[in-house]
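Notes to accompany the following structure.
With one protein chain held back, the other chains of the complex are shown just where they sit.
Then we have chain A:
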């Protein structure tokens, strides 16, 4: 017990770093994902082509490569990020692409009749989006978003590679120093707790949207 108490502060500090990356990535990439998905569906071809290319690259290459590229690669051409900023930059770029694909599917699932019905009621495009389309899209995409959110909890461990003091690093350091499995087991338990909380929150959102069909 005392050993656990001894390593707890460093593990919790690491967990806090992981949680910060998790939260900022979500807060930024969900709205950005909505915007990019609207761009992917826009009638303006060049915009569509650029965004399609972006999504293709982000989803077709490993997030680990993107992290390394931003932190170790970009300085070669003079673009230097702090570790934390590099991590956020790579995560937001990557997750925005995944969320954009999910939202694109959601928007395409809304029947044309809903837009027409809003149009004859003289609602503006923006009003139609905010009051009618986006709530319906959210309901459609919650399960897929949920998968990505749980993935994101686990993906935060990738920042290990750029030397950021996250949960995984805290555990690994303690295990190497004290030659015991306890820290790594604790790290596993903390990840389980974090994915558990994320799943619980998503179920709550899902319940909120189950009032209607």
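The criterion applied here is as follows: contacts are C-beta pairs under 8 Å (C-beta built on N, C-alpha and C of every residue); 3 or more make two chains touch, one makes a residue touch a chain; residues count from 1.
Criterion: contacts and distances are computed from a predicted model.
**Q** Considering the UniProt annotation of the chain absent from this complex, which name among "Iron-regulated ABC transporter permease protein SufD", "ATP-binding cassette domain-containing protein", "TPP-dependent acetoin dehydrogenase subunit alpha" or "Fe(3+)-transporting ATPase" applies?
**A** "Fe(3+)-transporting ATPase"
**Q** For the full complex, which residue in A:43, A:122 or A:204 touches the chain that was left out?
**A** In the complete complex, the chain left out is touched by residue A:122.
**Q** Which one, A:42, A:82 or A:114, makes contact with the chain that was left out?
**A** Of these options, the touching residue for the absent chain is A:114.
**Q** For the full complex, which residue in A:12, A:68, A:132 or A:184 touches the chain that was left out?
**A** A:132
**Q** Quickly run down the residues of chain A that touch the omitted chain.
**A** Within chain A, the residues touching the omitted chain are 111, 113-114, 116-124, 127, 131-132, 135-136, 139, 211-213.
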